[in-house]
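Only a single protein chain was left out; the remaining protein chains are all shown in position.
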Amino acid sequence: MEYRTAGESHGQTMVTIVTGVPAGVVVTQEALDADLARRQRGYGRGGRMAIETDRAAVLAGVRCGVTTGAPVAIGVVNRDWENWTDVMAPFGEASTRARLTTPRPGHADLPGMLKTSTCDARDVLERASARETAARVAAGGIARALLAQAGVQVFSWVERIGEATCGRIDSARVETALVEGSDVRCPDPQAAAAMRAAIDVARESGESLGGVFAVAAAGVVPGIGGYADAVLRLDGRLAAAIMSVPAIKAVEIGDGLGSAALPGSAVHDPIVYAPGEGYSRTTNHAGGIEGGMSNGETIVLRASMKPIPTLMRPLRTVDVETHEPADASKERSDVCAVPAAAVVAEAEVAVVLADAYCRKFGCDSMVDLLGALSAYRERIAR
Amino acid sequence: MEYRTAGESHGQTMVTIVTGVPAGVVVTQEALDADLARRQRGYGRGGRMAIETDRAAVLAGVRCGVTTGAPVAIGVVNRDWENWTDVMAPFGEASTRARLTTPRPGHADLPGMLKTSTCDARDVLERASARETAARVAAGGIARALLAQAGVQVFSWVERIGEATCGRIDSARVETALVEGSDVRCPDPQAAAAMRAAIDVARESGESLGGVFAVAAAGVVPGIGGYADAVLRLDGRLAAAIMSVPAIKAVEIGDGLGSAALPGSAVHDPIVYAPGEGYSRTTNHAGGIEGGMSNGETIVLRASMKPIPTLMRPLRTVDVETHEPADASKERSDVCAVPAAAVVAEAEVAVVLADAYCRKFGCDSMVDLLGALSAYRERIAR
Amino acid sequence: MEYRTAGESHGQTMVTIVTGVPAGVVVTQEALDADLARRQRGYGRGGRMAIETDRAAVLAGVRCGVTTGAPVAIGVVNRDWENWTDVMAPFGEASTRARLTTPRPGHADLPGMLKTSTCDARDVLERASARETAARVAAGGIARALLAQAGVQVFSWVERIGEATCGRIDSARVETALVEGSDVRCPDPQAAAAMRAAIDVARESGESLGGVFAVAAAGVVPGIGGYADAVLRLDGRLAAAIMSVPAIKAVEIGDGLGSAALPGSAVHDPIVYAPGEGYSRTTNHAGGIEGGMSNGETIVLRASMKPIPTLMRPLRTVDVETHEPADASKERSDVCAVPAAAVVAEAEVAVVLADAYCRKFGCDSMVDLLGALSAYRERIAR
Partner (left out) sequence: MEYRTAGESHGQTMVTIVTGVPAGVVVTQEALDADLARRQRGYGRGGRMAIETDRAAVLAGVRCGVTTGAPVAIGVVNRDWENWTDVMAPFGEASTRARLTTPRPGHADLPGMLKTSTCDARDVLERASARETAARVAAGGIARALLAQAGVQVFSWVERIGEATCGRIDSARVETALVEGSDVRCPDPQAAAAMRAAIDVARESGESLGGVFAVAAAGVVPGIGGYADAVLRLDGRLAAAIMSVPAIKAVEIGDGLGSAALPGSAVHDPIVYAPGEGYSRTTNHAGGIEGGMSNGETIVLRASMKPIPTLMRPLRTVDVETHEPADASKERSDVCAVPAAAVVAEAEVAVVLADAYCRKFGCDSMVDLLGALSAYRERIAR
């Protein structure tokens, strides 16, 4: 299972095609839309979120709430498109409105302009926009539905925004109701209040903030991923998926950075066995991944997000046509998008795991996949 | 350009095939062997490094020191193989010597055994061993040679071993001679001494140590990688490559984790222009990557490595045949492999960058690739 | 460059995402729609073609008639969809209308039902329908536009329908105006008349007809594709692309099947050189491909299509619910779709060639790609 997306921030629609989806995945409009809504929430979002309530328009691959085995296509309409038809029209006269020749530091603007040979950063920024992640979340909804049938839950929470942090929370102690009820996705109410305050301060000073979020997957059987080829390793694939979310600058698995400072006896997870239940661990320093594979414990990843580079206090840049110094433009923007990025990362993790399940248990039909999964569970419990 | 490897830790040979290599890459035996030697060095390595001095046996794809455009195959013989022919023979009676039924925490042993349905962890650990990275380093040597012709240098250094650290060193200030002259790959002599001391202490107490290393690539043109598709993003691809090195638990780009705590005005890199030289930045918080692309500044990555899980103070596990508690076995092992991992990560980074160069400038011939690179440099300086 | 499609025959829309498209490809609505129209034409098409005039709705990746480097998304609406909303709705109650439990021989029905574990062939046939090729043609339009800028023309013609044939026509003698003016895509008027007569006879007897078509690409530089890896060979990639068009059962390159019966001296193409023009051949038995690469001559492929398996004289099958013998259902259908398949195959060939051009000359920008192409032409003419 993998996805492709197309679409521009102010184009007609974002669209995704998810291929390799087995037949028999139960999908609901509500669940797809709920994920899109979770991505749009968050204290510190800008004006656009008010304009739009995203909805997943399933165009193909699902009949009567069940995938057929065909590729799934989902569109997410850009409601702002009607104000941009002159700028973003696929055909017709080029519009000079909204042309941007002062690439913004921290964005794809300048390297993208050099790469594609354009003097208008809009050609780049419309695609490089985080708006594209709406399509990823839609694709992730299909993966999440498959995983749910296989007993896997993917969830996320926020641990830091700017300098406000709750420290590392053990995945087993995270109450998802608290997370979903918090507009900063932090299950610790005191830290959440500090995060909101930090966002308020940043907004007033024309700043933006990054942060740290965690994504976890509970219920994954051991042996997903692979040790035999570098490209099959689950840690590598998850790292790529999360690092591909815009503005992510670090990815950790389990104890992550902390593993580097501790002695060996403190970072590995002893193996125990219980009849009928099989093998498990007494700790989870590894974050559920050993040797490039799931080990049966909860998979725990953390990502560090840089502050959004569009600031009300503009950064210094250059006009590509005159080569004169200039201020980077101030597009309408969020102060902080960490909670949204956590939801996007959930989608990315879900797609990687669903793909690994298909690879291990067969790609064609959920009937067969769940049968193979059940047989595997029985075998490894012996 | 990509590589595949095969081979077991105590098998006859490690082997790699590198495909997609343009014709005209200048390769020397000395450079390939020098990389293999750099991987084997390091204070805190175990007995095996004394046994073996790896040598790259180029089997295909290179004629008279120049690649032909054919896949490059390189073998790295395991000199210890002759002591293991009974255990590791491809055919013949199964040997019971060296059978291992007590999977070691922190290794691929247990999830690998469940995945492949074996009761002998040796079937797994022989392939999951870090010995495999010798083949990756050999493959990386081809990529490094290509990059050198394109003006790109990939280098690494160590910043932490256990609790001993020199802090973050600016890539521009790293003297590679100091790194290569240090048996812990640390250019700061005082920190290096502390690292060696930490290793001594760990060895005496039967412990192992992890650490932090950095990998950098200088001279990369802007626009390598891509913002248009998640799978083409350079940050994602580099993260996957480095995370696929055994025992790596975190990957950071540029300011990495630190970006999460700072305000937006402190983490983005202003753009300036100089006639004849083109665009550059006054800082490099982004670690040379914006919007999933190189931005022309030095690419800087950091990785956190957990301590090696094979300890002289054994971890608790279970015998898979009796389900009784047991001590994990003590194979001959290193106390600390952080310097070696840094060299492996160099190879991984080199392959990703070389592949991105081929993709951008053509895959067939260095004559054409360098011509296209030169034309690109001219275009973007205007 | 590659494409993915999604969509069902009676679903809301067919959609394709084309990734890896360089910036700077000039695209017109007219050209995209003209290809879709060519696919819909053809003597012997059924009722559906009268219902629908396909139109390419470019949803992403093109601004003001030029690709931006972002993925291109194109939708092709199914105008018949409004009559099928109950049957094909993504969510809601399952409709029993149009349920099909008698899989049709020659279609994907039965193996698809077994594969995906469904008792309703509609779940399979809606996706396996040749309607999906509308999306392929749309994707091919982007490739064709790129190739046109690079001096490559892809065209096709029909050589056989049932027993009516004009024999093999030399690609150099094919007048595309005659082809496009013929409703059977045959440039030989007499043979075209015989083909139409054969279709009339088949229609009257409740039969269907297959045939043979040729696809050619003129202006391809030598050295596209590859000899070094089996997976890069242009002959293999083209064969896969054409064989993936529904109902194709044979693919030939150049003299194809005929090569098997002739002596070596009669099937190879002597090499000559002309100053300023470089190398060429005095014959083209190889169909423009030697050693898995283009050789500079026109690439010529032929495909054999079986008759459409939906017949008015139904084939024998079994009801999967009762296991009783049954007649295969008679869906509205074409008598002959060979001309349409030729247009689809053009699209497939165009995508393979455009991808090979991007691989050889760089994937990012047409400015750079055409510069690299021009430098290559100069080099090889010396």
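The letters A, B and C name the chains in turn, as written, and every chain counts its residues from 1.
Everything that follows uses one rule, which is that a residue touches a chain if its C-beta (ideal position, glycine included) is under 8 Å from a C-beta of that chain, and two chains touch if they have at least 3 such contacts.
Worth saying up front: this structure is predicted, and the values here are computed from it rather than measured.
Peer 1: Of C:G11, C:P90, C:G296 or C:P339, which residue touches the hidden chain?
Peer 2: Here the residue in touch with the unshown chain is C:G296.
Peer 1: Touch as defined at the start, partner being the missing chain; which of B:D35, B:D54, B:D109 or B:D123 qualifies?
Peer 2: Result: among the candidates, B:D123 touches the missing chain.
Peer 1: Just the residue numbers, please: which parts of chain A touch the chain that's not shown?
Peer 2: 19-20, 69-71, 223, 228-229, 359-364, 367-368, 371-372, 375-376, 379
Peer 1: Just checking the interface: what residues of chain C touch the absent partner chain?
Peer 2: 4-5, 103, 105-112, 114-115, 117, 124, 127-128, 136, 160, 162-163, 202, 205, 207-212, 222-223, 226-231, 233, 235-244, 246, 248-265, 267-273, 275, 279, 281, 286-287, 290-296, 304-309, 311, 313, 315-318, 323, 325, 348, 360, 379-380
Peer 1: I need the residue numbers on chain B that touch the omitted chain, in ascending order.
Peer 2: Touching the chain left out of view, chain B contributes residues 4-8, 11-15, 17, 19, 22-24, 27-29, 58-65, 68-73, 75, 88-95, 112, 115-118, 123-124, 126-127, 364-365, 367-368.
Heads up, the rule we're going with is that only the chains that are shown with their structure count from here on.
Peer 1: Over half shared numbers or under half: where do the identical copies chain A and chain B land at their interface, same or different?
Peer 2: same
Peer 1: Could you state the distance in Å from the CA-based centre of chain B to that of chain C?
Peer 2: Comparing mean C-alpha positions, chain C is 44 Å from chain B.
Peer 1: Give the residues of chain B touching no fewer than two other chains, as numbers and ranges.
Peer 2: Where chain B meets two or more other chains at a single residue, that happens at 223, 228-229, 360, 379.
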